[in-house]
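Only one protein chain is missing from this complex, and each of the others stays in its spot.
Right after this comes chain A.
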Amino acid sequence: MEEEKLTGSEETSAAKANGLSEVNRGVAWDGCSVLLDINDGDRLVFSRLSPSASIKIGNKKCSLRPLVGCPFGSLFTVETGPSGPHLSRSAPSSTGNCVEEISKDEGQSVNEIRDNRSLIDNNTAQSLSSEDIEAMRSEGATGDEIVKALIANSSTFEKKTVFSQEKYKLKKQKKYAPKVLLRRPSMRSICETYFKKHPQRTGFMRVDTLSMLLSMANVGPYSDALVLDKLGGLVVGSVAERVGGTGYICSTYFGTVPYQIDIVRMFNLSSDVCARILQAPFSDLSPLQNAPSECAMSDPSDVRPGSPETAQPDPSNELLQDGDSLLDSRDNGDDTLTGQKPVKPGRKAPPEIVKSWKDNGFTSLIIAAPEMDVESLIMDLLPLLAYSAPFAIYHQYLQPLATCMHKLQASKMAIGMQISEPWLREYQVLPWRTHPHMQMNAFGGYILSGIRISNSNTGGVIEDKAA
């Protein structure tokens, strides 16, 4: 991959002009989608760097303009300036990692003489009042200076263990010197954020489960991937990110209204990649003209006459809103640099491509529709897969997958089948404090995976007795 060493904004315009917007993945550009991480994951907000975009931190509203041209991974603090509060680029947080300054010996010996037996939690330890703090702020004290003052005025601080002092300092910093980390949206960060904050929107899809779906379905370059995504577009976006600008992703749906796939827009997929994301109703893909299961399958909640599902973002999604509109459709205006309209993902699949899918079969199938009847879905969609192509089905309940697996075995449509339940545990690794996290997610869903095969002996459809 070649990259010229240009400044941030020059690189952006050069990249866009060459249509190589994915080359410059490292720097936030005007109009890109971002993930703002406030105070180490306490608050996570998706946003778009449009001219009017802003974020409210505490009671201060700050424009997001300073973020344009900064590398992803940059840290910002809220500073008070002549024109009001604004975000200002700051040095990487030394406090997050500062526990390494506590050497093993120091930690151990200090711990030996300190514990919390004499610390009484009665709210009298801090001698600075909130008025005092406000006064300091209006005199221009930075957040860090306020934190220092709080520590100096705490009667119990010296009695705490080293680790406890750290915790205290971090807590005060979060309140008085909040930090905003600019994160790049990707399958991992988008999936994790939704799972942490609004899991019901993405069907409780956990990042390890989603990763396995992509591998099991052999998603890669030049794939023709068939996806049934009822998780707001999380799966379609992830598949598209992996396929890149080759192959196709067919987001299919039953009934007449495409499923909403707004989350795709958070991925910062280039025009090339977005052009590969197509939508086609099952009725177009099915070899049978009047597939009887089509009507039985349409989810009543989808068939709402006149509902502009693909045009508007879901207003109930708190992650997408923060004061001014963020992933609002009106921000999808002209690309300011090239003057061209960016390609919207999810355009209707052209007939010649549908025909090629029917002739050759899809090379991957992923189903992520926790509320739907998975048995009928698989019986409808599996025949659209080419022979020797893999499938992976995500579901929240075990029994329907068990019944599905049995049916597929009996009808000999698939081999190599497996029902998997992914398990994920995170660890805290710190000197003298290494252990799994105290809180753990208990369930990441089930996956039924397998490979479609030809059961015929000669190429026609022959019902085979059990061998």
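Keep this in mind: a residue touches a chain if its C-beta (ideal position, glycine included) is under 8 Å from a C-beta of that chain, and two chains touch if they have at least 3 such contacts; residues count from 1.
Note that contacts and distances are computed from a predicted model.
For the chain of the complex excluded from view, the name given in UniProt is "tRNA (adenine(58)-N(1))-methyltransferase" [choices: "Cytochrome c oxidase subunit 4", "NEDD8-activating enzyme E1 regulatory subunit", "tRNA (adenine(58)-N(1))-methyltransferase" or "Signal recognition particle 14 kDa protein"].
Of the candidate positions A:154, A:186, A:271 or A:286, contact with the hidden chain is made by A:186. In the complete complex, the residue from A:212, A:264, A:368 or A:382 that touches the missing chain is A:212.
Across the interface with the omitted chain, chain A contributes residues 1, 3, 22-23, 26, 71-75, 89-93, 96-97, 100, 184, 186-188, 207-208, 210-212, 214-216, 218, 220-224, 241-247, 293, 296, 359-361, 363, 373, 375-376, 379, 386-390, 398-403, 405-407, 410-411, 415-431, 434, 446, 451-457, 463, 467.
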